[in-house]
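Contents: one structure, followed by commentary.
Here the complex is missing one protein chain, while the rest keep their positions.
As written, the chain order gives the labels A and B, with residue 1 at the start of each chain.
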Amino acid sequence: MSRRRISIRQELPLLVWLVFVWCALWQDFSPGNLLFGALIAVVVARLFYLPPVELGGRFSIVRAVPFAIVFLGKVVAASFQVLYLAVARGPKVTNAVVAVQLRSHSDLMVTATGHVISLIPGSLVVEVDRSTSTLYIHGLNVRSGEDIVSLRKEVRDAEAALIRIMGTREELAALKQEVGA
Amino acid sequence: MNPEPSAVDTIIDTVSAVFMVVGAVMSLGAAIGLLRFPDLMSRMHAATKPQVLGLFLLLASVGLQLRTWWVWPVLFVAWIFQVLTVPVSAHMVGRAGYRTKHLHRELLTTDELEAVVQKAADKKTADRPDSGRQDPDKRAAHDDGPADDGAPA
Partner (left out) sequence: MMEVVLTVTAVILSLAAAGAIVRIAIGPSLLDRVLASDVLLAIIGATLCIDMAVNRHLNNLMLLVALSIIGFIGSVTVARFVADRREHPNES
């Protein structure tokens, strides 16, 4: 174990998730099972040591819940949009590959943004440039320059929402400055 | 199952029935998209998004039908695994598809990745039908029509 240790506080989200999965699989949330699950989670996290996820150190549940609801709504909208496009436009659909520069440079944020925009209407990540944190997004049904602008804005908005939920303080400050300016 | 008032039962049954039918329609939508979209990338949209919503609706209907609270965490875990894995596999397939040129360029209104790949930052790529990113010359629009570079098999 030559890697640098991480604090138990930083590991806590992972442990909570592991305990939740354990209890969900047993379908038993009794205290004994919770305790045993926590024990197994700690042992697994210590023995099978993966590179730690660099969390931003803050998580705003107040912002996360509305975001989850909006996200679910967008997933529904995306599915119906694809259904409509498949039936109505079919072979005539036009697309675009758009480069979007993200604000954050943390891997977690880029990954989370990529996941979110892969599931919201009409966008899919084709390529990621980690060095400049640029996402190359394939947009469905992009017909004009305005569509490109709105696609780019949607991606940046998704990233802004994620930064408000779990970005680092520096990212949040930068975001506030950008919005205020 | 718990003895419940039949009115509530009927409502739950109706909601879960609607969920099941809509979830099945989502699968059908994915299949229609697969058949009707012209290139790999747009087919990928059809393959990923309805899948996530369809599974969500169907798992919700399972939870509603079983009427016990302890199944919801398992269903939630199953759905979260789906949400986490589907974009990754779609991204991998899309990346491979882009790199192996399974892309109908005449269907793209703009392609900013290509400019980066070519190291030629031409800002006016909009509405320019490119013949392929292997072609380094930037003279003008090649009028070679809809080249069928999507069928290399």
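Quick note on the criterion: contacts are C-beta pairs under 8 Å (C-beta built on N, C-alpha and C of every residue); 3 or more make two chains touch, one makes a residue touch a chain.
Quantities reported herein were computed from a predicted structural model and do not represent experimental measurements.
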{"item": "Displayed chains contacting the withheld chain", "value": "B"}
{"item": "Interface with the undisplayed chain - residues on subunit B", "value": "1, 13-14, 16-17, 20-21, 23-25, 27-28, 30-32, 34-35, 40, 43-44, 47, 51, 54-55, 58-59, 61-62, 64-66, 71, 74-75, 77-78, 81-82, 85-86, 88-89, 92-93, 95-97, 99-100, 102, 150-153"}
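The criterion applied here is as follows: only the chains that are shown with their structure count from here on.
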{"item": "Averaged-CA centre spacing for the pair subunit B and subunit A, given as whole angstrom", "value": "17"}
{"item": "List of subunit B residues in touch with subunit A within their complex", "value": "25-26, 29-30, 32-33, 36-39, 41-42, 44-46, 48-50, 52-54, 56, 70-71, 73-74, 76-77, 83-84, 86-87, 90-91, 94-95, 98, 107-114, 116, 126"}
{"item": "Subunit A - residues contacting subunit B, complex", "value": "20-21, 23-25, 27-29, 72, 75-76, 78-79, 82-83, 85-87, 90-99, 114-115, 118-119, 122, 124-127, 129, 136, 138, 140, 142-145, 147-148"}
